[in-house]
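Left out: one protein chain. Kept in place: all the others.
Moving on, here comes chain A:
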Amino acid sequence: MKLRNTLSLVATLAVAGVVTTPAVTFAAEEIVKIDGSSTVYPVTEAVAEEFQTAQRGKVKVTVGISGTGGGFKKFCRGETDISNASRPILEKEMKLCAENGIQYIELPVAFDALTVVIHPKNTWAEEMTVAELNKMWAPEAQGVITNWKQVSPRFPDRPLKLAGAGSDSGTFDYFTEAIVGKAKSSRGDYLASEDDNVVVQFVSSDENALGYFGLAYYLENQDKLKAVKIKKDENSPAVAPSVETVNNGTYQPLSRPIFIYVNAKAAKEKPEVREFVAFYLKHAGKLAKEVGYVNLPDQAYELAMKNFQAMKTGTVFGGHAEVGVRVEELLAREAKQ
């Protein structure tokens, strides 16, 4: 029977495949393995694309998305060469890396500006202070602050509808750190989504809504949304998020640097990793702008390059996110392991 022959051939092939393959490895291949934050992903993807074109396919680059935390887990087990991170490495991740003998070089590659957005018809909340946002988002507000009027007497009597990042994202960590004062501390009764387009949809269809996400999502949806101007405190000027205000450091406290972490051993032993990082720092400014992020000042990339060439390992944050620091200052700091 013809069919039977086919079936037995298929079975043999399958067995042969499973038995012979584990012996094969591809050590000769030049692969740069990257994983981590979805926020940093568009920048790294753009760099990887350009790098592979420049190398004419000689070096292969793979980029995954497992979130900043998930990325560090793989990175600290030595499974990846580079980790994308939308926040600095945390203490427990530093410990994990140390346990496995993984040393890393911390390099800021661009800025992201967290943008607080409202419906275009919302005329009362075009400017807000950090204190007002805090009142809105603090854990104590859960179930209590449900009306705009409760946030401030200058707001109308309208229901307050909130949307924001899900608790697994670095965006959530940074927003809570900057607004509430403690990372991961937030009210829970809001529309939480890992997909920022859901927040865009939600806020653009409800006059009483307020949400937050990365600048790129606002820039693409300016016709549907309005960005809130942020006042650091009562007496500071209200600043709208834009490439300029992030770059000159006035959009505070919601602008943050995003990073790549490079495995120091891979950088020493694999020339393709070295080349890729150098390429990254050289082109990140231009490419970051192209995908909706804010480039660092030029001298910051130069400083980062110097740190990389000197193989300056460790983190300058000591396991905590910091709000409102300038990148140049970060790069000049002494790193901790």
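Keep in mind that, in the parts below, a residue touches a chain if its C-beta (ideal position, glycine included) is under 8 Å from a C-beta of that chain, and two chains touch if they have at least 3 such contacts; residues count from 1.
The criterion applied here is as follows: contacts and distances are computed from a predicted model.
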item: Omitted chain, identified by the protein name its UniProt record gives, among "Phosphate transport system permease protein PstA", "ATP synthase subunit b", "ABC transporter ATP-binding protein" or "cytochrome-c oxidase"; value: "Phosphate transport system permease protein PstA"
item: Residue in contact with the excluded chain [from A:T68, A:S83, A:T176 or A:N221]; value: A:N221
item: Sole contact to the chain not displayed, among A:E49, A:E140 or A:D189; value: A:E49
item: Absent chain, residues of chain A that touch it; value: 1, 3-4, 7, 10-11, 13-15, 17-18, 20-22, 24-26, 28, 31, 33, 35, 38, 41-42, 44-46, 48-49, 52, 57, 60-66, 74, 194-197, 200, 214, 216-217, 219-221, 287, 290-292
